[in-house]
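Every protein chain but one is kept in place in this view of the complex.
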Amino acid sequence: MKDAVLRVAGLAAMLLCLATQPSHAQEELKIGGIGPLSGGGTAWGLALNRGVQMAVDEVNAAGGLKVGETTYKLRLVMLDDAYTATGGRTAADRLISLEKVKHIIGPIGSPAVLGALSATDPSKTLLFSDGFAINILKNDSHAAYNFRSIDTTIEFAPAMIQWLHKNHPEVKKVGMLGPNDATGQAVLPMLAGFYKANGIEVWTDSFDRGAQEFVPLITRMMAQGVDLFDLNSNSPVDAGLMLKQARQVGYKGLIWQVGGPSVAEIMSVAGPLAEGFLSLEMFDFSSPAGQKFAEDYHKQWAGIMNVQTPLWYNTAKILFEALRRAGSTDVDKVRASLIAAEGYDPGIIGPVIWGGQADYGVNHQLLVPFWIAGVKDGKEISLVKILPEKR
Amino acid sequence: MKPAGRVVIGCLVVLAAALPVIGANAFLLTVGTIVALNIIGATSLHLVIRTGHVSLGHAGFMGIGGYTAALTLTRLGWPFPLNIAAGAAAPALLALLIGPLLLRLQGKYFVLVTFLLGEILRLGFVQWSGLTGGANGIFGIPPPAPVFATPAAFYWLAFATALVCTALVARVLSGGIGRVIDSVRESERLALCAGVPVLQVKVGAFVQATALVGIQGGLTAHYLHYIDPGAFTSVQSLSFVVMNVIGGMSSLLGAVIGALFIVTLPELLRGYVEMQQVMFGVILIIVMAAIPGGLVELAARARQLAASLSGRAKRGRALSDRAART
Partner (left out) sequence: MFTLASIGQVLVNGASLSAIYVLVALGFTLLFGIMRVVNFAHGAFAMLGGYALYYFWGSFGVPYVIAVPLAAAFVAAVALIAERLVFRWFYQRMFQSLIGLLGLNLALVYSAVLVWDVYERSIPPAFAGLIEVYGLLLPTDRLMVICIALVVLALFWFFMTRTRHGLAMRATAQDLEIAETQGIDTVVTYRIAFLIAIFMTALAGALYAQIYSLSPFMGDRPLLVAFVVVILGGMGSIPGAALGGVILGFTESFLSTFYGASVSSFASFGVVIALLIVRPWGLLGIPETARA
């Protein structure tokens, strides 16, 4: 309640003083940011915005980023892409032509990334994005100027499913309910393939995102006799509701999520019903670095921190280091410097490892370590740490 | 339209055409291209609105046009502009088939049914992944021709197409058919009694409108090198309606102004990162409350306001009072 009141006061203050920025003595380097700041994907867009901003603030507080001869003050220019292709394209164009940006972090959704690429590739702008579509990296231009900074299904699913098969050999059939959007449609067939490769039968159905009443579909799934319910690429709250409703309807089998991750949100929605839930986890909240990051985050923002926040912070730190090592803002040099940054560790998740040659034809996928976590006695605990296979 | 008005419009058109030469930067051209493309859709919807029906499913037809153009190019190898022509024909065909059924419906029911139709079409785009690529769409659509690969060249293509399409609609509305259309909107029964083939007129307008918005779909696919169902949602359909209402439903110019306003306003508000959506909403409220007839009446309203402020209205009111008493 108190922070809501503070926020309303802040809102009023903002309304009263849309003041101009004071001028800076130090030269400014603009870093572009694109993500959904409206519509359903806003949580991720804000995660990108805040994560990168935290990295920017850190660098500026230490005096700036020394690139070659100049020490720059960094500034993030964040634009909304509304999770659409046109939005990604317009935002990219605006950053490139109007803001004269040469290095962009984001977008997040596949349509937006593909839209942005149609502007960044011809203009030789560096793009460091997310997005589950394969052709973000596997395309005719061989991802010349773009990199992907977050693990996708191809990176984390095979190892997870293998682990499950070894540790829960009783699982014979998996049921998946996936959303009918770009990510869901890309991910579901992939996951089905990985399950089948481990000898597990698969049953799936897709639904139009927006509805939150899953009991009919869960009932239908249970009638198939599944012993594993995989929440796959569902949004945090949808996943939480699916778990809660499945337990309420009497489903007794294993529930886990090869996707997300959204453990905190699921625990918040499902309460005690989340006991025994397993999930992909992309950040170790219990490590000292993780705890410090969460503390720093909560100095500025209240509520649940979306797990993508530290991942984008990590991405930004890697980009800034590449800029520093390149000694220049020239995109070709920064690109080379990024690839050469293999082994550099921003200190929050792990060292830079590039991979993806076998799957995409080019090593522009950042391989980030991930965990399998579980909910035990109302708390999230890490079970095993896995590094994606470098292929 | 008054000669002064024509001259102003002519100048603005010339200015817009010269944009790549005087304005040069890629971002402005992007916005300009998107404005031009949306003008096609907004003006085509205007044609339907003039017959007295508001369609909330226009984006669905745009999607049919877009996917047809993309698929005939990538799968059948049809060259530009043949694939665009196919993109115009496909939605028009659908409109021809279901128009007679839907256009019998009264105003508000037509709105609602077209809304549902748009949703069904969108679901079709998402589900039929074998054909449309599903929610991930079709990637790697080449530019219409190598010459149109640069932002400036594509801008001129979009601009020219928008000009031709708008001129087409203007021609229809100003000719004899235009008066028939107006009569249908104003009083259907009277028009029917006077021997006007009301349903045919409405279907004709509907078919033409969907063909034009299909062209917008095809060109957009070429522009982004990509097509996905996310561009053809009810939000986009609603956008077309908003452009028309906020620009002014009484004239074609309203649709053009509306398209310009709705596409450029969010760009102007970008500076206020967190507040942009709120401000956009507030602006919509204020414009609609202050100028119910749409932006096209801005000039007229401004004159009224000036007149009332300068006291000329007092004389006018006295006159009308006297008239009312007699």
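Worth a mention:
When the chains are written out, they are named A and B in that same order, and each has its own residue count from 1.
Keep in mind that, in the parts below, a contact is a pair of C-beta atoms (placed from the backbone, for glycine too) under 8 Å apart; a residue touches a chain by one contact, two chains touch by 3 or more.
Bear in mind the structure is a predicted one, so any value in this text is a computation, not a measurement.
Of the options B:113, B:168, B:192 or B:298, the residue whose C-beta touches the omitted chain is B:113.
Contact with the undisplayed chain is limited, among B:96, B:153, B:283 or B:298, to B:283. Annotation: of B:40, B:54 or B:231, B:54 touches the absent chain (contact as defined above).
Residue A:216 is the one among A:216, A:347 or A:361 that touches the chain not shown.
The chain not displayed touches chain B at residues 54, 101-102, 105-106, 108-109, 112-113, 115-117, 119-120, 123, 127, 238, 241-242, 245-246, 249, 274-275, 277-278, 280-285, 288-289, 292. Contact residues of chain A toward the unshown chain are 1, 4, 7-8, 11, 38-40, 42-43, 46, 180, 205-208, 210-213, 215-217, 219-220, 222-223, 236-237, 240-241, 248-250, 265, 268-269, 271, 301-304, 306.
Please note the rule applied: only the chains that are shown with their structure count from here on.
Measuring from the averaged C-alpha position of chain A to that of chain B gives a distance of 36 Å. Listing the residues of chain A that touch chain B in their complex gives 14-15, 18, 37-38, 78-80, 83-86, 89-90, 93-94, 96-98, 110-111, 114-115, 118-119, 123, 133, 135, 139-140, 180-182, 184-186, 208. Taken together, the chain B residues at the contact with chain A in this complex read 25-28, 30-31, 34, 123, 126-127, 129, 134-137, 139-140, 220, 224-228, 230-231, 267, 270, 272-277.
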